[in-house]
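A protein chain is absent from this complex, but the other protein chains hold their places.
Read from first to last, the chains carry the letters A, B and C; within each, the first residue is number 1.
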């Protein structure tokens, strides 16, 4: 078992630009032994994906890797000729990426993708290719593989596409699977399935996996050993248990700290104040989706009632398509309810009293405005506050932990975490009584997530702002919220305090809870008991 | 809808099929070409859209298919054609024509007096959309006397009638129940002339073939092809390559057309002149001295040399190409000094901006020209520039034909001139009885002596006497100019060297009439 | 790349400035008058006395080019302004109002777009007499359709943008949305369209005048200097056709490049170095 499938030795990558050379990877070294799952963890910009591309020798133009630093089965990849390289990439390595849509040619069916892969490396009849494909699709637990075979990428859901990617990667029985953040954009339940599939493949075929992620939970769930990267360099390599129990490097410790913060259930719970800010009464909203000749009514929000009280943090969780976002738009009156009512009981005028942070902050900024203008916009519409606008903007930026020298930045120049903070600052400037946060953690690094999480807690405490936290990430909701609402298919199915939720008897809630990755590799074995249940959930999904 | 294969195949096949179509077309085209032994190809400037002598004037092809009662001779006299002969009543009002007996339509039916009456009635019929009704407006009635005798009665004496009766006669038996404006006949003519239609091609290339039933001199040519080549340089090019044998060229080409190799250029004089017509409704032109001054201000020789490359003549009057010519050159010489004096005499003085002023009125007018006619538009510019030094401000105003209202314009670059009887474009153009809607004295020129002389000349029997009368007329016209005569244009015909028989008869507007003696043409 | 671009930008701006100076101060650069005929020296090839030769009436081609430039540039700019005003108005109304009105307006626009513009121009030309104003109106009134379509699309897509909703959430009224977000967002598009509109208008003027439907012949413009030159060109008298055409091409080229650069300049900050998608 000690054979090294992949050896990376002193890998460096340079980017040559007009401004000169830029070192992107510095002296990266690690091994992937046969049959093991090696995880690379690091924040965005740490060079994880670059490493993966360098391993495949497919860096974009202008990026130059140091030579003779990647060995596959003890063969120097950079020394391979063109044909060998094609063979190496196509048949011996499989890969899965985060973007489930962009990695498919939008104009070709899934079947065509498979056929192309097969015919690139072997002579195969159409019929045979189809048979093989259907088998593969079945293996990644796709129901109706025949239908999937004939589908175009855009006709499948993200989870299905990820399974297809996995099937494509495994189609030619590779020795090594490279998975670059394969589950980041997916619901937790699907993430659990995909992880399980990878683990099973590894166990059954003895193949190796190089798994790239920023989520320590995933690492805990899957990895045998871990490579920690920071700013293009490897800072620590360790077996997974050792990493969690005895981290050596400062950066690893920091990561673990953030992770803990994110997964910790708060001590305090319950309501502080029962004065309601907003009450939702039997709200209902349906969209009509016309498909071919029949109309399909989609009940986005179906008879939902709840209230949010002052100073309270309420979580609204559910998987994608459960109606969370529609509900937030109804609350904001960007759309109108069909039935029922939403009553505002705050002391500020409604438009000022409820503020919103969109899941994609970049899209919610006018791209031609700089930070000062974006944040200060609200003041322009509330005349009485117009004086010393500049000062107020600076103050609110400070409040969200941003320095004032970003005032002149444009949205695209900000990092993901900064954008989220700017959006938060814009909302806070009007001193709202209720903040609606729509998936604020989507696409954020763990450190940013943890930082924003504590920022939210702090704001809640100092500003006495109530928060509605909308997320599919049940972990974060548990860590932040006092009270949690669970939605499924437009309906509210459970409402409970954060602490009580973990003991919920509701089947759906239980399933959501069970698909959370473990917080420590040591707890991995217990999870096996839930496998049967997961199987069931999959069938229903 | 779901098609998974062969998209590239389809695109390729579309392209291939386009290429194939193109290829096929080529094959097809090649098979149509045929070389006749004696074929004259005439590159025409205008596209021929219909062949019907009643519906338009000045279309060469008409006279090849349709013959009229008369035809012109080399000296622009009148010769009998369909008519064997005629008698004119002493008051010049009743003309009796006797038709020849051997004239037949292509379908074998004889040409009769009924056909003549039908044609002359049609051209005067208000339902016929024709621009030449005016040429026949003096006809009061047309009677059939016998099968081969027809009588035309006029309201007023009209000497050019015999010239006008060269109009092609139409077959009554084919057209009496048709709407002449729209009938198929216009594209499938059945005629009585030396040639008949063989083929009318898509791009308006028309092939005529010798008509063996023709009563007159058998043409030596077997086929005449009318091919539309609108661009004069292409015509020159095709003359050179021998693609066409005959074509009208333009003066501005003379610099580049190299005679010699394949063709010669016949410079044929025409009766077609250009002049500035003064509108006498504008008091500015009342004083004859002013108009004389403007005559002296124009350098006609320079225009001929510069604008026309010498292919034309300075114009001194309306009858310059007629037997009745009596030149008054001294009144049209280029003499700016004299012009200045005359203007001074007339009381015009230069104002502060250099423009002449009299009684608070500035000497300025608009000179209208049809924008589609480059020569007239250029003439308008040149006249404006040449009058400028005198202190006369002329604004050239080129307009579309439909926007031109001549009776409202100050002045207009006009084109007249007839190669026929001197009465043709004089009485109608300068006689004061011809002022009014639809009549030709559009500038409202009025001169009693001119009126009198023209009327007398109309019914005078003796040519010598007429010549004297027209001499008087021209003298008066120079003293009291209705027009500022500018230039006569030459017609420039490029003719293949192998073609013989082209005569240098004075031609009409735009070189019309070159094919008048087509029967005598030959090609080696 | 950088340096090259700079060289290009300087060249273009230099050319346009020179053009403005030369045409604006035409009398200082030529001893001749644009209309002065010289029948003794027609169709002279380029020489020291006549830099670009003389035309069929012996007028100095160089002089006419300078004076004609005034007309062509003025017509181009004025026509563009008209088309931009009509187009932006039509598109913004259609996109902002939406619903039935939008659908009707779009069908009318489709109908107008599908008629070859030159036929529309000829039609209008018959309607309006030959004059400078007429040509400006004709070109302006027949070239606004693409602008209208683009502005409508822009307005529509902007209406659905998250940042517009975000503004509504912080309290912007719909009038404020229009003035603070929608209009400024459309402005770059309109500006770029305006610049390319100048190119289009100059070319249209040239084509119309060439066909004899534009500026009356005695008033020089680059287009009508080319009217009726086909004969001469084929006779080998190249200078009366080559120079006006060259100036049209160069000017349109410069303006087109200018539009391209403006597009880059106005692109969202993150795409600034990006490529234009037409």
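Observations on the structure shown:
Following the convention adopted for this analysis, a contact is a pair of C-beta atoms (placed from the backbone, for glycine too) under 8 Å apart; a residue touches a chain by one contact, two chains touch by 3 or more.
Keep this in mind: contacts and distances are computed from a predicted model.
For the omitted chain of this complex, the UniProt record lists the protein as "ABC transporter permease", which is one of "Heme exporter protein C", "Acyl-CoA/acyl-ACP dehydrogenase", "NADH-quinone oxidoreductase subunit D" or "ABC transporter permease". Listed by label, the shown chains that the missing chain touches in the whole complex are A, B, C. Within the whole complex, the absent chain has one touching residue among C:9, C:25 or C:111, and that is C:111.
Within the full complex, the residue among B:85, B:134, B:354 or B:389 touching the omitted chain is B:134. The chain not shown here is touched by just one of B:121, B:335 or B:400, and that residue is B:400. Only one of B:203, B:353 or B:461 touches the absent chain when the whole complex is considered: B:203.
By the touch criterion stated above, the residues of subunit A touching the omitted chain are 56, 58, 60, 86-91, 93, 95, 97, 99, 102-108, 116-117, 120-121, 152, 154-155, 168, 290, 292-293. Residues 1, 4, 107-108, 110-119, 122-123, 126-127, 199, 203, 206-207, 210-211, 226, 229-230, 233-236, 238, 241-242, 244-245, 248-250, 252-253, 256-257, 260, 275-278 of subunit C touch the missing chain (whole complex, contact as defined above).
In the full complex, subunit B makes contact with the omitted chain through residues 1, 3, 7-8, 15, 18-19, 21-23, 25-27, 29-30, 32-33, 49-50, 55-57, 126-127, 129, 131-134, 181-183, 186-187, 202-204, 228-231, 233-234, 237, 370, 372-373, 400-403, 406, 415, 437-440, 442.
We adopt the following convention: only the chains that are shown with their structure count from here on.
Each chain gets one centre point, the mean of its Cα atoms, and the points for subunit B and subunit C are 42 Å apart. One simple way to say how far apart two chains are is to compare their mean CA positions; for subunit A and subunit B this gives 87 Å. Between the CA-based centres of subunit A and subunit C the separation comes to 50 Å, rounded to the whole angstrom.
Subunit C contributes residues 2, 161-163, 165-173, 176, 180-181, 184-185, 268-270 to its touches with subunit A in the complex. Residues 231-234, 236-237, 250, 252-253, 255-257, 299, 302-303, 305-307, 371-372, 374, 377-378, 380-382, 384-386, 396-400, 402-403 of subunit B touch subunit C in their complex. Across the interface of their complex, subunit B is touched by residues 35-43, 56-58, 126, 129-130, 212, 216-218, 228, 230-237 of subunit C.
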